[in-house]
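Excluded from the complex is one protein chain; the other protein chains are retained at their positions.
On to subunit A.
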Amino acid sequence: MTGSWLDTSVRGLLHQALDVYRDNPRATGHIHDHLARLDQPLRVAVVGRWRSGKSTLLNALLGEEVAPVDGNAFTWYEDGPQPDATAYSAHHPPQRLAVLRSGTGMRVDLAGWRTGELSDIVVRWPARSLRQVTLLDTPPVGVDEHARDPVLERVLREADAMLYLTRDARGADLRVLQRTREGAVGQAAAVHIILVLSRVDESGGGRVDALLGARQRARRALRDPHLDALCVTAVACSGLLGLAGRVLGEADFAGLAALAQVPRAELEPYLLSAERFARSEPPVPLDAATRSALLDRLGVVGVRLATTLARTGHRSRTALSAELVRHAGLSELRESINRLLVDRRTVLKARSALVGMETLLRGEPAPGAEELLATVEQILAGAHEFQESRLLAALRSSRLGFDAESTQEARRLVGGDGDSPAARLGIAPDAQLAQLWEAAADARWRWQERAVDPALPLAQRRGAQVVARSCEGMLAELAAHAR
């Protein structure tokens, strides 16, 4: 029922819209784009204000250093057989760009282009992480707080989901994010935004435990109802450390291992500041070039963290790498992206199609557009999938306070482990209809009871309501099958 129902109704809506706008070539082109987008990989935009760490995080997600190309262009990262890049601009035909490979990534040669001239750069890059997701690096948003933001508007139009990077999750950052809640679809549940507390390695006065503190901050941020309404979940992540972990080379590791040999008290003065580390000669043989490379790669906080990790048992490159990635919060972020965005691809795709349709129908009135707008609202009202997505996110961050068993069952029932009724009910796929029915009815009763149990906290009751509603949906679907 999930996904499929929403998907079917959205496709139906798009075909109806094609009929309504059959005399309007621009609108039909638009609708065809949306139809095509439904089958393309999920587009995830990395959005943030100026210097919020967008490109670094994007590199960390790709696991390679695909250097930031142009601060004013939208850069699309797609899967491709071999690296290549194409530049699109308003006044020139698309043009291939030279790609220079480096040890840990590549660099796109932008010679001959003025800043601001390019509107889009499409980079094709063979990476596993790009199979299902197209990543989108954007120019900074929220430059002028009072005007409409063209970048944000384009992101809302063209991306299916976004990672919103913020350093402190309040003030001006949130005001930018508020703008995403425009239109009927925007007012519906926010399932497409993951809030990322970025550059967390620099917070907390540069202490090694800054990352743990940041994780707590992310969890606390979600308790703020304003923030909770704006995003599906919040994750703390240091793009710099994550990237360092993913591309950590042998030379770097050797340097870190050497540093870890030095007793802590003896090493500390050298790690007090970045400048000290770069300038003064530490008690181990480590040349200035390596030190500066380490500093570039990890930052002084990262060097401190990495040496501490290396000292406490992570003695191989891979172990240190993995630990850095975990510490940086990158693995949690990737997991969140996979579970909440990629797995819910159909829902997000349908959502962006609805957004596009709403804009089109409101912007270009045509006979019949009113009825279609009503259909959009009808689909929104019937789309339980958004609630499920949000519940899944809440279950992931265990902020509802369900015990482990209930959490797991709830996740399964709302489609976190698979979309078919059997997967949802946790029954063998070849089970009889009657068996499925019985299990679904049983689950429905149990969760319904929970939803009205006055002893439970409100958040749990709300969650239970969503689960019960999912069960009802399954029952309805099974009944339809039986007929």
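What we mean here is this: contacts are C-beta pairs under 8 Å (C-beta built on N, C-alpha and C of every residue); 3 or more make two chains touch, one makes a residue touch a chain; residues count from 1.
Criterion: contacts and distances are computed from a predicted model.
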Complex member absent from the view - protein name from UniProt, among "ABC transporter permease", "NADH-quinone oxidoreductase subunit N", "Protein translocase subunit SecD" or "Isoniazid inducible gene protein IniA": "Isoniazid inducible gene protein IniA"
Residue of A:S4, A:Q40, A:S273 or A:Q378 touching the missing chain in the full complex: A:S273
Contact partner of the left-out chain, one of A:R199, A:H327, A:R345 or A:R390: A:R199
Touching the absent chain when the full complex is considered, from A:L6, A:L222, A:L286 or A:V301: A:V301
Among A:D168, A:E364, A:E377 or A:E409, the residue in touch with the chain that has been omitted: A:D168
Residues of subunit A in contact with the chain not shown: 50-51, 143, 167-168, 170-172, 199, 202-206, 210, 213-214, 216-217, 220, 269, 272-278, 292, 295-296, 299-301
